[in-house]
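After the structure tokens below, expect a handful of questions from me.
Removed: one protein chain of the complex. Kept in place: all other protein chains.
By letter and in written order, the chains are A and B; residue numbering begins at 1 in each of them.
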Amino acid sequence: MIVLTNIELTVLMSAVLAALMVGSVHLRVNLWLYGATTILIAIATGLTAYPNEEPSLLLIALLIAGLKSIAIPLFLAWTMDRIHVHRDLGALVAPPIAMHSSILLLGLSFLLTQGLPTPSGTGAGWYGASAGISLVLTGLLLMLTRRLAISQIIGFLVIENGIYVFALTQTRGMPLIIEMGILLDVLVGVMLAGLLTFKIQETFEHIDIAKLTDLKD
Amino acid sequence: MITELIHWLFFLLSVLLAPIVILGTIRKTKARLQARRGAPILQAAFDLIRLAQKGETVSSTASWIFRAASTIGLCNVLLISWLVPWLSFAPWAPPADLFLVVYLFAMSRIFTLLAALDTGSAFGAFGASREATLSLLVEPAALLGLVALGATSRTSDLREIFSFTNTHLQMNPAIWLLVGTAIILSSLVELSRMPIDDPTTHLELTMVHEAMILEASGRNLAIIEFTHALRMSVLFGLSVQCFMRAAPAVWKLPEIIQAMITIIGLLTIAMAVGVFESLAVKLQWRRIPEFIAYAITMSLLAALIAVAGGIV
Partner (left out) sequence: MDPSLLYGNLPIVLGVFLIAFLSTRKRLNQNFLSLILLSLACILIVGSICSGSSAQRWSTELPILSGIFPLTFLSDGLSSLFLLILAVVSVGIALLSPGYLSHRQDRLHAGHYWSATFIFVLSMCAVILSADAITFLVFWELMSITSCVLVATDHHQHSVQKSALIYLGATRIATALLSAGFLWMHAISGSWCFESWHFNAANSYGAAVLILIGFCIKSGIWPFHIWLPYAYPAAPAPVSVLMSGAMINIPLYGIIRILLCGDLNSSEIATFALLLGSISAFWGILFALVQNDIKRLLAYSSVENVGLILMAISLAIKARIANLPDICLMALTAATFHCLNHGVFKALLFSSAGIIDTQAHTRDLRHLGGLVRAMPYTTACFLVGALAACCLPPLNGFASKWLLFQSLFRSIWESHSLLDRGTCIAAICLLSIVSGLTLASFTKVTAVCFLGKSRSNRSENAKECRAGMLAAQIYFATICVVLGVSAPYVTHSLSRVLADTLHLNFSQAPTTAINTPLMALLLCALFSLIYISFSSRSPVRSYSTWDCGFGPLSARSQVTSDSFAQPLARIFSPFLQYQTEIELSGKDRRHFPETINAKTRMVSLLESRVYLPALTIISHLAKMLARFQAGSIHIYLLYVCITLVLLLLLSAKL
């Protein structure tokens, strides 16, 4: 019987939500689920603040909730409306199969992280690490099985979430300034990517990255 | 002895009434949402009685299988309803092995398919072909979820899994929630309800269940309709039981209150299905696997938890 702390439960739930994301090709559903994933991660951050007595983590939690789980999805939804895409076509494997494999990847990361050394004094043990790794793998899978540039951005965001969860659960919390920097980086990156997508759409009349191979010569 | 008798009495009552009330509730909810008054809750019972009294028209192509199939289906589902713990109380029954239950469902399915193909109607055959496909996709989901429950509590007897003395699963809300969701999602497919099939239309090319029973009439149709409704209440009841057990507080409550929670749960699910059916549109045939995938995902997650040995 495995006993989980609240933090571990929250991050594992966010990993499950991210895995569900792979099953739908509706971009709006993806964004919703991404928002939910990130809110859960923000809650986990907030929970970490208690045992470590670092009130700065609360601020970061608020920032994550505000920027990553509300602002970014809203911005991407706005971009989607502007370029009139609502549904990805999917690539490589069918979305249902991809979703099942992402669940299997969750199991796999569970097996893999068992061997990792557990740092003491952090809020979560290797279950948290497995959630982080699973998020990264899910993000990669999402990017692999999607065609549109917008989906690639979402996949990238999921990977970023995974890295953040891994750092959150395996360290005693990073300095506030670094966290803020990363957050800003992500925000600016997404803004740029969104605008670029908009530009790609204007220039090529599609944002299908499968057709970007035309650019190779 | 007395309690056993009371259990039998209530069990028989719920086998007769639950299908009709659930069907009535779904229809009533839908009517209300469409701003109609709707038929009375017990309308399904009146329909069934009227159908049973009507004469029957049988296709000249059909053989004995066509008329025997509905009865065999009803026998099977009655047996299932006796075995499966879809109510919080139950009269005595032999062990309800989960593999047996799955295969009993398969038994009633194969006869439905054969009856649909027996008349030589293209509609029935299309429905049968689709039903075979859907059941193939949905069966692993339901089975895997139940296996996850069974593996955690180390028994394959559904009654033992769902008994309130089962300590393995008492503090395990995650697995109950996941399996409950998996069962409700797969039962929507199994019962040909909304996102898969529209039970109210008779557009032959899109429908699954209605196409299969297109040739049935009179008492045959009455039996089929009742069987279908009973199957629905068993499946919905099973998921209600799962959701109930997710709350550790429910485990300690007296039996009467558990029974009341069951009834409320059944009605809630019926209303939720009614609301969902008013909002949702039927999925394109090719998109249905994407819907079923979510049921399988829930079961897979439950299986992961079972492999890990349960999570608190």
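Throughout what follows, contacts are C-beta pairs under 8 Å (C-beta built on N, C-alpha and C of every residue); 3 or more make two chains touch, one makes a residue touch a chain.
Nothing here was measured: the structure is a model prediction, and the numbers come from that model.
**Q** Based on the whole complex, identify which of B:Pro19, B:Pro85, B:Gly150 or B:Pro195 touches the chain you can't see.
**A** Candidates B:Pro19, B:Pro85, B:Gly150 or B:Pro195; residue touching the omitted chain: B:Gly150.
**Q** Could you list which residues of chain B touch the chain missing from the display?
**A** On the chain B side, contact with the omitted chain comes from 52-65, 68, 71-72, 74-76, 78-79, 94-95, 97, 99-100, 102-104, 106-107, 109-110, 113-114, 117-123, 125-126, 128-130, 132-133, 135-137, 139-140, 143-144, 147-148, 150-151, 154, 156-157, 214-215, 218-219, 223, 289, 303, 306-308.
What we mean here is this: only the chains that are shown with their structure count from here on.
**Q** Starting from the mean Cα coordinates of chain A and chain B, work out the distance between those two points in Å.
**A** Here the centre of chain B sits 37 Å away from the centre of chain A.
**Q** Enumerate the contact residues on chain A facing chain B in the complex.
**A** So the residues of chain A touching chain B come out as 1-4, 16, 19-20, 23-25, 94-97, 99-100, 103-104, 106-107, 110.
**Q** Can you tell me which positions in chain B touch chain A when the two form their complex?
**A** 289-290, 292-294, 296-297, 300-301, 304, 307-312
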